[in-house]
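Yeah, one chain of the complex is gone here, protein chain that is, but the others are all in their spots.
Letters A, B and C name the chains as they come in the text, with residue numbers starting at 1 for each one.
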Amino acid sequence: MVDIEDPTQPVRLLTPEGELVEDPRFRWRGGDGSLVEMLRGMRRGRRFDVEGAALQRHGELGLWPPLVGQEGYQAGIAAALNPADMVFATYREQSLALAMGVSPADILALWRGAGLSRWDSAATRMAPYSLIIGSHPLHAVGYALGVALGRAGDGPAPATLAVYGDGASSQGDVNEALVFAAARRAPVVFCCVNNGWAISEPVTRQSPIPLYQRAHGFGIPGIRVDGNDPLACAAVMDWALGRARAGSPVLVEALTYRMGAHTTSDDPGRYRSDELTRQWAGRDPIERLQTHLLARGLVDRPWLEALDAELDDFGAEVRRTCRELVDTPIERVFDDLLVEPGAHLAEQRAECLDWLSTVPGSTVPGEEVGA
Amino acid sequence: MVDIEDPTQPVRLLTPEGELVEDPRFRWRGGDGSLVEMLRGMRRGRRFDVEGAALQRHGELGLWPPLVGQEGYQAGIAAALNPADMVFATYREQSLALAMGVSPADILALWRGAGLSRWDSAATRMAPYSLIIGSHPLHAVGYALGVALGRAGDGPAPATLAVYGDGASSQGDVNEALVFAAARRAPVVFCCVNNGWAISEPVTRQSPIPLYQRAHGFGIPGIRVDGNDPLACAAVMDWALGRARAGSPVLVEALTYRMGAHTTSDDPGRYRSDELTRQWAGRDPIERLQTHLLARGLVDRPWLEALDAELDDFGAEVRRTCRELVDTPIERVFDDLLVEPGAHLAEQRAECLDWLSTVPGSTVPGEEVGA
Amino acid sequence: MSGLTVVKALNRALHEAMAADPGVLVLGEDVGVLGGVFRVTEGLSEAFGEQRVIDTPLAESGIIGTAIGLALRGFRPVAEIQFDGFVFPGFDQVVNQLARYRSRTHGRQGLPVVIRIPFGGGIGAAEHHSESPEAYFMHTPGLHVLSCACPQDAHWLLRQAIACPDPVILFEPKARYYAKGEVDESGPDLPMGSARIVRPGRDAALLTYGPMVRTCLDAAQAAAGEGRDVEVVDLRSLAPLDMATIRACAERTRRVIVVHEARLTLGPGAELAARLDEEMWGALDAPVLRVAAWDTHYPPARTERAYLPDAERVLDALDRSFAY
Partner (left out) sequence: MSGLTVVKALNRALHEAMAADPGVLVLGEDVGVLGGVFRVTEGLSEAFGEQRVIDTPLAESGIIGTAIGLALRGFRPVAEIQFDGFVFPGFDQVVNQLARYRSRTHGRQGLPVVIRIPFGGGIGAAEHHSESPEAYFMHTPGLHVLSCACPQDAHWLLRQAIACPDPVILFEPKARYYAKGEVDESGPDLPMGSARIVRPGRDAALLTYGPMVRTCLDAAQAAAGEGRDVEVVDLRSLAPLDMATIRACAERTRRVIVVHEARLTLGPGAELAARLDEEMWGALDAPVLRVAAWDTHYPPARTERAYLPDAERVLDALDRSFAY
């Protein structure tokens, strides 16, 4: 029997050069069509990232967290998910969020400061973002425990996925999530995205050993996958989600690299050499799949040109969407707080609107968005 | 080379029947005299426990956390410590605390509600108790990092020991302590005392796998020792503390059993069978060392009788000490708060004493104790 | 039901709520077979099974964090924090997650989570077991904060809390856990946590909640002997405050004293004093006075009587109020 947790090599099915390789543990079972879909998803994610960064530079967004280089595992996850599966991820899984149907508008609104997590998480299966690093895997475990309790009771039990970073792995909450998942066998997959950095700190500041091994100490299998290989990620995630649906938690460490800055406020030149980044550039997830698909004739130049055109349209749409975003009117901080906020808050709400109406040039309560 | 983390058997050097056994990894290196000292320490600890429980029944203490059955690892730790080592332990390491020179008075005062952690932790090397489960291992790691920074700079670097329970192992803080220790190679030993229970919850509610393995996920060696075997505990602790002094963290799981109630407020009959407790009674740490020492002629009946008499005196002394405890005067809550509490607290202090002076039968500020 | 203790009233409320709605779950440390260290969850595990009465690992952040996840999946979790002081390891999940979820999702996703916290002192307990942390929660938007003082309210408030679509922190007074009283299971037909005039009076009002309701009643009784007719109001809801009842009471009595075991500085009395100072300017005969625990840590148990407000201190405050 093959040891699924063999630490020597991350699972890889597609080399950086775009060649298929065998892995004794995993095989790609999807059809060629889904390979093409993965490429499209990654390209769309990257284009969204390019637009987001540009919008931030032009002052349209307050902040943007680049995802460039991290499209691979996100495409793999998207390919492996069932429609009823539920995902709790981070601010850097924008490509995954798009794939799950979160609208660019809702994501842009968040980074623009025009809203918070406006999207419908029940419909998209993508939970709101928690910017307190490491706090959401516990929600995922609770959700998964709820799934296991089977209250919904319709259809096959969905899996729950918690995606978090290498830095987040140090938080007490993330480790408690592993404790709870292990102790009660929650149908959950932990996906630790090791992109090498938590802002300026290399992953070695968090752990002296590979992070997939963290799971072992909790009695949960852990496995490492090449996070820039969308095929391997899809195959491993497919296995992991299946295992979770059958009632066992599992951890997947996706080994990738944050090619850009932590956010648009960050200057990586202060703390890391370009050398490492250059090395990782040779392992780009999009390049490798594109090369592979071209070599196999599954896509060709005209197809890519059509995709470019499609993405140009998408980019234009993203920019237009951003310009048209309406700020959340201030009264929503009152209206969205509690179903029954009480009289004192009602008075404050009135006072607030009264004040604003007297301040020249103040935010006039805008149109309702997102709810 | 022997695998020091061999999971198949906890390290054991002395069987429950009092016979020495070989362990491929560890040997007992102490002299016969220290064996006798360990027996005395354990007997003293147990006697203290008996007295404490009785004092609680008689209303002299508010609460008492029984340690019976857990004297073994505590004696082993005491035997292995160097004078400059620092210990952060729990409310159930009373036997260890005594061995380190914490006075019975100070421990009794805490459970009586006559004081908090009154003892001099710098002199005894026993940190104050934190009753927030799992919060103190981080202090131990910080202390150890301080040791490593070598500010004291005199003599060989001491080791730091963090003792906590199987229940505590689930707390985020304990896991963060492992993260910090591993990431910065703190000279610290984690000793997880697995006594089978966290109040009513069996250890299986915390973890599906043995707790020494928790360490592995953080890149720290973990090892399991028979916690009721004082020799094995001493040998393993000696190794672990030495390793820590040399700059590497390590975790020791001491497998033992809480023979009594969680505290005197608890009724274990509600949640566990006597059967398991009876099994563990056959593995008593005191019995086995006493049998062994008798067999080898290192102690004899008259010696034991003399010890009984000594312990009777000790018991009488404990009872007397308890009766003579003076409550902490209320003004200490003001005086011990901050070096410079400010005028408002000074006013409250005056108001408080003023109020008390008018209340008939109120606590008259007592005599100063413990500081 | 007649002659139930607060503990039994809470227990009964849980039994009823779990029987009525299969989505109601109980989770916490030792809440299962043991029935909780105070036996509030006694018998639930037998009645509803280990699936719905969950003995969790020892980790408060985990308890609250997974309760959030369970609520997202459609359940109504009732989490127990074993003692007041132990809520702090889970504080981030309360402040940054539980309290924010509805706002963060633009009103889409509320979290019907109840956190039960036995609180307060006077029971001779060890460090961290006698705290009154309610002010930390009152300062946090997005939470309902309740406290019960008698079996009837214990039952009613817990049923209401479980029915509430938003998070509720219920503070249960340990010192009154074994006080007995009647329980009408239908509960009063009032908005959740409306304040209650426990003893009407004309000359001054004591605003209080939880364990200090008893203390204030004792003080009011003693004051009656001195010819002072003192009203006692059990706030029951600390967030939001039932300002209509409080204002009406202040208007009638013109002298207000707030009494609590929470510490003075930024304890609940600070907010009441600030609001009444402003809203009742010129309409009161004395400043709002506060009788509270000192601004220090809780003392060792044998000294707690010198720390906790008692009837004497309340009477003294009444004297001071009448001296204006």
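Here is the rule we use: contacts are C-beta pairs under 8 Å (C-beta built on N, C-alpha and C of every residue); 3 or more make two chains touch, one makes a residue touch a chain.
Owing to the predicted nature of the structure, the values given are computational and were not obtained by experimental measurement.
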Which residue of B:Gly18, B:Gly146 or B:Gly242 touches the chain not shown here: B:Gly146
Identified contact with the non-displayed chain, of B:Leu116, B:Val163, B:Leu251 or B:Leu356: B:Leu116
Option touching the unshown chain, where A:Arg44, A:Arg125, A:Arg184 or A:Arg332 are the choices: A:Arg332
Per the touch definition above, residue among A:Gly113, A:Gly150 or A:Gly282 touching the missing chain: A:Gly113
Residues of subunit B in contact with the chain not shown: 115-118, 120-122, 127-128, 130, 132, 135, 138-147, 149, 151-152, 172-173, 176-177, 179-180, 183-184, 328, 332-333, 335-345, 370-371
Subunit A residues touching the omitted chain (full complex): 62-63, 109-116, 131-135, 167-168, 170-173, 198-201, 205-206, 265-266, 270-271, 327-330, 332-334, 337, 344-345, 348-349, 352, 355-356, 358-359, 362-363
Touching residues (missing chain, whole complex) on subunit C: 85, 88-89, 91-92, 95-96, 99-100, 103-104, 127-128, 135-136, 138-139, 141-142, 239, 263, 265-271, 273-274, 277-278, 281, 286-290, 295-297, 324
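The rule is short, and it goes like this: only the chains that are shown with their structure count from here on.
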Label of the chain whose CA centroid is most distant from the centroid of subunit B: A
Geometric centre distance via CA averages, subunit C-subunit B, whole Å: 36
Separation of mean Cα positions, subunit C and subunit A [Å, integer]: 40
Interchain centroid distance [CA atoms averaged], subunit A/subunit B, Å: 45
Multi-partner residues of subunit C (each touching 2 or more other chains): 56-57, 59, 61-62
Set of subunit B residues in contact with two or more other chains: 170-173, 205-206
